[in-house]
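To start, the structure under review is shown below, and the notes come after it.
Missing here: one protein chain of the complex. Every other protein chain is in place.
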Amino acid sequence: MAEVVHMIDSEVFLAFSTYATIVVLKMMLMSFMTSYFRMTKKAFSNPEDTNLSAKTSEDRKKLVRVDPDVERVRRCHLNDLENIVPFVVIGLLYALTGPDLSMALLHFRVFVGLPELWPLLWGCSQLFLWLTG
Amino acid sequence: MAEVVHMIDSEVFLAFSTYATIVVLKMMLMSFMTSYFRMTKKAFSNPEDTNLSAKTSEDRKKLVRVDPDVERVRRCHLNDLENIVPFVVIGLLYALTGPDLSMALLHFRVFVGLPELWPLLWGCSQLFLWLTG
Partner (left out) sequence: MAEVVHMIDSEVFLAFSTYATIVVLKMMLMSFMTSYFRMTKKAFSNPEDTNLSAKTSEDRKKLVRVDPDVERVRRCHLNDLENIVPFVVIGLLYALTGPDLSMALLHFRVFVGLPELWPLLWGCSQLFLWLTG
C-alpha cells in the first residue's frame, strides 16, 4: 500500500507529468496554428466566421472553402490527439507500476523526442534514396 | 507522502471529477446529435447505414453524401475532443499539485463555463460591429 503512494509521489510520476504537459501544450498549439492558417489563407468552414474577412455576401460564400494547408494542420492536430491519448493513458499506468527512473525517462523522452527526430530520419532516407538513384 | 494521498482525497480532486464528468458527458451527447442529424438530414457515410432509410439500391447510393449540418456537428465533436483531452490531463496533474480549492474551482468553472459564455461574447461582438458600422 505504502509502495503505491510512494510511486505517485516519485520522480517517475514527476517526469511523466512534465512530459505529458509538454505534449499536451504542443497539441494545444495546433489549435492556434489552425486559426492562424484559416485567417491568413482565408479558408473557413463556418459561414459566420467569414464576417470579418469579407464585406459582401458573395465574397463570404467564397471563403467557406477547403485549403490544403489548413487541412494539413488539421491532420497534424488529429494525429497529435491520436498519439497523445495512448501516451497519457499507458504512461500513467506505466508510472504507477513503479518502473526504474532511468528506463521511464528513456521511454518518455523517446516518445516526446520522436516527432522532432522524425524529419531528420526522413531527410536521411531521402538523401539515401537520392544517392542510390 | 501523506500529502499526496490527502490531495487525491481532497475536495479539489472531487471538484475535478465533477467537472471532468460534465464535459465528458457533454462530449458524448455529440455522438447522439451526429446520429440524429444523420437520420433527419438523411446523410450517411457508410453504404450499409442507408438500409432503413431507402428501399432501392439507387436511392441508397444517393444517401451516402456530405451534409453541411452533419459536418458542423462532427467538427463540434472533434473540437470538444481536442479541448477535453488537455483539460483532463492538465486538470488531473493540477489537482495533484494540491492547489487552493477556490482557485481550482475558478479554473475548472472558467473552462467548463466558457463554451456557454462564448455565444454571449460572440453576440456582443457582433452587436458592437453592427453598431459601429
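We just call them A and B in the order they show up, numbering each chain from 1.
The rule is simple: contacts are C-beta pairs under 8 Å (C-beta built on N, C-alpha and C of every residue); 3 or more make two chains touch, one makes a residue touch a chain.
Just so you know, these numbers come straight off a predicted model, no measurement behind them.
**Q** Tell me which residue among A:26, A:72 or A:109 touches the hidden chain in the full complex.
**A** Final answer for the missing-chain contact: A:72.
**Q** So which bits of chain A touch the chain we can't see?
**A** Considering the whole complex, chain A reaches the absent chain at 1, 4-5, 8, 71-72, 75, 78, 81-82, 85-86, 89-90, 93, 96, 126, 129.
**Q** Pick out the residues on chain B that sit against the missing chain.
**A** Its contact residues with the unshown chain are 2, 5-6, 8-9, 17, 20-21, 24-25, 27-28, 31, 45-46, 51, 77-78, 81, 84-85, 88.
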